[in-house]
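Every protein chain but one is kept in place in this view of the complex.
Labels A, B, C and D are assigned to the chains in the order they are written; within every chain, residues are numbered from 1.
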Amino acid sequence: MIVRPQQHWLRLIFVWHGSVLTKIFSRLFLNFLLSIVVILMLPWYTSLGIRLTVAPFSILGVAIAIFLGFRNNACYARYVEARLLWGQLMIASRSLFREVKNTLPDDPALGEFVRLQIAFAHCLRMTLRRQPQADQLSAYLSEENLRLAMDSSSPANRILLIMGEWLAVRRRKGELSDILFHSLNIRLNDMSIVLAGCERIANTPVPFAYTLILHRTVYLFCIMLPFALVSDLHYMTPFVSVLISYTFISLDTLAEELEEPFGVENNDLPLDAICNAMEIDLLQMNDEQEIPARKMPDKYYQLT
Amino acid sequence: MIVRPQQHWLRLIFVWHGSVLTKIFSRLFLNFLLSIVVILMLPWYTSLGIRLTVAPFSILGVAIAIFLGFRNNACYARYVEARLLWGQLMIASRSLFREVKNTLPDDPALGEFVRLQIAFAHCLRMTLRRQPQADQLSAYLSEENLRLAMDSSSPANRILLIMGEWLAVRRRKGELSDILFHSLNIRLNDMSIVLAGCERIANTPVPFAYTLILHRTVYLFCIMLPFALVSDLHYMTPFVSVLISYTFISLDTLAEELEEPFGVENNDLPLDAICNAMEIDLLQMNDEQEIPARKMPDKYYQLT
Amino acid sequence: MIVRPQQHWLRLIFVWHGSVLTKIFSRLFLNFLLSIVVILMLPWYTSLGIRLTVAPFSILGVAIAIFLGFRNNACYARYVEARLLWGQLMIASRSLFREVKNTLPDDPALGEFVRLQIAFAHCLRMTLRRQPQADQLSAYLSEENLRLAMDSSSPANRILLIMGEWLAVRRRKGELSDILFHSLNIRLNDMSIVLAGCERIANTPVPFAYTLILHRTVYLFCIMLPFALVSDLHYMTPFVSVLISYTFISLDTLAEELEEPFGVENNDLPLDAICNAMEIDLLQMNDEQEIPARKMPDKYYQLT
Amino acid sequence: MIVRPQQHWLRLIFVWHGSVLTKIFSRLFLNFLLSIVVILMLPWYTSLGIRLTVAPFSILGVAIAIFLGFRNNACYARYVEARLLWGQLMIASRSLFREVKNTLPDDPALGEFVRLQIAFAHCLRMTLRRQPQADQLSAYLSEENLRLAMDSSSPANRILLIMGEWLAVRRRKGELSDILFHSLNIRLNDMSIVLAGCERIANTPVPFAYTLILHRTVYLFCIMLPFALVSDLHYMTPFVSVLISYTFISLDTLAEELEEPFGVENNDLPLDAICNAMEIDLLQMNDEQEIPARKMPDKYYQLT
Partner (left out) sequence: MIVRPQQHWLRLIFVWHGSVLTKIFSRLFLNFLLSIVVILMLPWYTSLGIRLTVAPFSILGVAIAIFLGFRNNACYARYVEARLLWGQLMIASRSLFREVKNTLPDDPALGEFVRLQIAFAHCLRMTLRRQPQADQLSAYLSEENLRLAMDSSSPANRILLIMGEWLAVRRRKGELSDILFHSLNIRLNDMSIVLAGCERIANTPVPFAYTLILHRTVYLFCIMLPFALVSDLHYMTPFVSVLISYTFISLDTLAEELEEPFGVENNDLPLDAICNAMEIDLLQMNDEQEIPARKMPDKYYQLT
């Protein structure tokens, strides 16, 4: 995620970091070159009876803008839902540990339980980003539990099962009444909701045909644009063509980034920072001494 | 579902698989032919005093784009909701079995229960796709239960009743307290929510009149488009007409595919893969040895 | 509800049933006649200095399309919510009876309870459609209960109270613990949510002024359209004018149908079929022998 | 609320009641007069080199229509949410009393409790409409409770506290088990949700700047419209200008009405009728004899 720099409105127009401009610069430059070619070739192909006017492109432009708006909505909704799910993980983690600590204040294994919770968050993050997990998780899980989790096709789900067993042992020992066990199970279920929700977003993209249809129409539109503009604008064609292309291509590209909110691109969610905040919170709730430092944005305003 | 191939932005413009282009190619080709006929006939019907300009079609095009955007929204919402329901089934299945296993860790019939859960998922999938079920379900259900389910007009609902009875027997034997029985019943209810939700989506389409009105206006619009464009664009008419038609017809067709998300077309949900993942997860949670292989996309990037 | 006929995309353009075309045909025909009159009168009123161009109507057309899109959204949301509520009734009915049957498997009055549930669904349906109820409900309710329900201003709510009393009697007899009584009460509350939700949709329409403002602007727009088009299109005016009018008027009319989803028009909900499905399900869950036949669409694809 | 009169589609164009036309008639008339002045002054200011064309206003008109559509959405969402909250009050009231009556069927003070519930609804209604309450509430509350409620800055919240105490007394006497007390408390909480939700809508409007920006641009747009239309339309300017202005101004004004859904204007919620229906329902559930008459729309189709 790019943290917004506090800058004057005028300077924001020229900001380079955080926009998708770095990605699409070459495409806009191609559009610029094409416009110049079109200006030069105009006399030749006009003599062949070929002409294009703005009016039909106006219909097309508005239609594409509407459909692009729809796709942006759909992709942004995925981003928002992904963030919401991680917020729910924060809620469930804190509530679960608060209830456990209030109910079993003298349990000697509270530290073990809090580490299971932290391991769940890190495990989910690394699963979503397809990163290797065993190393980092070994800091939080016992050897036995680590092996069980790594053997599972869904390690995070296995950790939930281990947490449920941790609680069930105490229910069988009579330290937790059925009603409190039920109450804590609701929190585990909340974490299961987050897990399956994130898996759903990661595994089921916006139907590929949407991406394809819009990608295709946006680029064909931008390619034909200089031909349509040149008879009206002549020398100004490159500038207007690039500005219009920028509006459409940048939003198409941004939608593509937001569609997969769990990556590490500029506009993806800062899962590292969220996990880090969760770890600090849970360790502080257990009154532990060694608390990791808070993650801050780097000098490019980037927070992963 | 088509899994998105990782390709360069330029090559994506020419991708054939996964788009609806295969379906509508013949219609776009007809539009192309019509445009050529229109160019040839232009002198003749202009002499009859017949003329069409772009301006009125601009009003119509924008209006259709807005209404098509609305219908796309409605159809996409069905697709998203259907995926959400299957995600909730994943959540409920895992949570139900986690609670059962934590509460009754030594029950000898856990394997029977986990198979009831797997049968429920497969049964729901095959009901939604109107496929014959008895064969596949016989791998998970006892003969008696299979007969009960097949005799019912809603087999999946019957399986839920059998699962409830499985739990109720243990409640009556005193192995489950009322509060834990209540807690597990909430999970069964979650599965009932998924069942009825999928039935609702499958049985109640977007009002047919929406489909009809938009289908009709989109195609009449595309048929009249070459007539409107020809006086402005002349030789370029076929290209612009096909591009505009493509934008409108492809989105109309895609909306139609998304409206029924449980089919096996390119943009439908990969229910086979979801059921397969659920089966693997549940069997692993029960520490079973024989786990089926994970379903992967085929060489056309297709995942059913 | 009209069940979608499986037809070729080309034939769908000419489908008559299920569209709102039957309703608005006369209005479109008037528009056609008006266009012809406008063509004939054109020389006369041009000589008076009266002229209309397409450009201002373009602003108006786009604005109306946007607002119509908004109203369609609002009306469609009511239709979707109404369907959702009936889906929730299905869920609550099944879950309630599953829990009752699992908890009280040997209760001799299960048949009575299942009929109370069926009566609730039929009663709600007939209340929403303002149909007389006593006759049909007498098949499901005892005389005493029928009298109590009919005397109430909200019979469905009274049936809920009777169901609650049925359960409370068993609680007082010690057959239901407090926790299970609480659990079953949650299901009754779910049915109460459906009841009040349907009453809300039936009693509180979309603010009348929306209907009025859009109805008025759509029709005034369509009346003035031929005047605006005629100078550009001349002989083609009637065709284009009718096509644009069709787009706007049909969506205005469809929105009006969807606004009241509980009626028996082409695009209303098939409440008869839903109640019928619910009745079959509940009777089968109680292992009864006499199951009513499933309701199917008639030969006009109509399902009420 | 205006109840929709059943009228022919043609007559609806001229309906006066219920539309916002009564409110904005003078503004449209001013627009009409301005258009005539513009026609008369056209030769003079054209000679000064001042000219306005439709094209730039087309950009502005579409932009305003999109933003107005957004604001309509926001205001309508408040109206829908307000109605939803009152529907939830209906649900919670019925469910709470059903549970109380089923659990404590012989309690002599049931009549007192049902009046506390009715008082809550009336109190909320009058708080939202800023009407004096003491008189009407004295019919439902004991003197002591009335004094407590009136002394509080949020009387409805105080009534909830009194209802909670009514139940808590029975818990302490052993008539209500903890689990049923908990269950009834959930209903009280539902009523608390409605209360705080309505307060939120009443106290936090749509950000004032939205209202201001759109109000301002709509009116400036309508004022400049005749100047832009006159060179194209000449004598027809007043008619087209008033029609376009009507579309924009009426939706701006309606959004303003819907923004505050608790008032007593034409398009506000019929809180009197809802409270009346709730009172009838609750009294009938308690089998009381004196039931108030049902509120019906008056001869102007108005229901408050």
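To be clear about the criterion, a residue touches a chain if its C-beta (ideal position, glycine included) is under 8 Å from a C-beta of that chain, and two chains touch if they have at least 3 such contacts.
All figures in this text were calculated on a predicted structure; none of them were measured in a lab.
S.K.: Touching the left-out chain: which of A:Leu28, A:Leu42 or A:Ile66?
M.R.: Of the candidates A:Leu28, A:Leu42 or A:Ile66, A:Ile66 is in touch with the missing chain.
S.K.: For subunit D, which residues reach the chain that was dropped from this view?
M.R.: For subunit D, the residues touching the absent chain are 27, 48-53, 55-60, 62-64, 66-67, 69-70, 73-74, 152-154, 157-158, 160-161, 164-165, 167-168, 178-179, 181-182, 185, 188-189, 192-193, 195-197, 199-200, 204-205, 207-213, 215-217, 219-221, 224.
S.K.: Considering the entire assembly, which residues of subunit A contact the chain that has been omitted?
M.R.: Touch set of subunit A with respect to the missing chain: 1-4, 9-10, 12-13, 15, 18-20, 54-55, 57-58, 61-62, 65-66, 68-69, 72-73, 76, 79, 83-84, 87-88, 90-91, 94-95, 98-99, 101-103, 105, 177, 179-180, 182-183, 229, 232-236, 240, 243-244, 246-248, 250-251, 254, 257-258, 266-267, 269-270, 277, 280-281, 284-285, 291, 294.
The rule is short, and it goes like this: only the chains that are shown with their structure count from here on.
S.K.: Using the contact definition given at the top, which chains are in touch with both subunit B and subunit D?
M.R.: The shared contacts of subunit B and subunit D, listed by label, come to C.
S.K.: Could you work out the angle of the rotation that brings the CA atoms of subunit A onto the matching CA atoms of subunit C, rounded to the nearest 5 degrees?
M.R.: Roughly 145 degrees of rotation.
S.K.: List the interface residue numbers of subunit C and of subunit D, divide the shared ones by all numbers used, and answer same when the ratio is over half, different when under half.
M.R.: different
S.K.: So which chain is farthest from subunit C, going by the mean of the CA atoms in each chain?
M.R.: The chain lying farthest from subunit C is A.
S.K.: How far is the middle of subunit B from the middle of subunit C, if each middle is the mean of its Cα atoms, in Å?
M.R.: 23
S.K.: Among the residues of subunit D, which are close enough to touch at least two other chains?
M.R.: Residues of subunit D touching two or more partner chains: there are none.
S.K.: Counting only chain pairs that touch, give me the topology of the graph as line, ring, star, complete or other.
M.R.: line
S.K.: Which of the chains touch, listed as pairs?
M.R.: Pairs of chains that touch one another: A-B, B-C, C-D.
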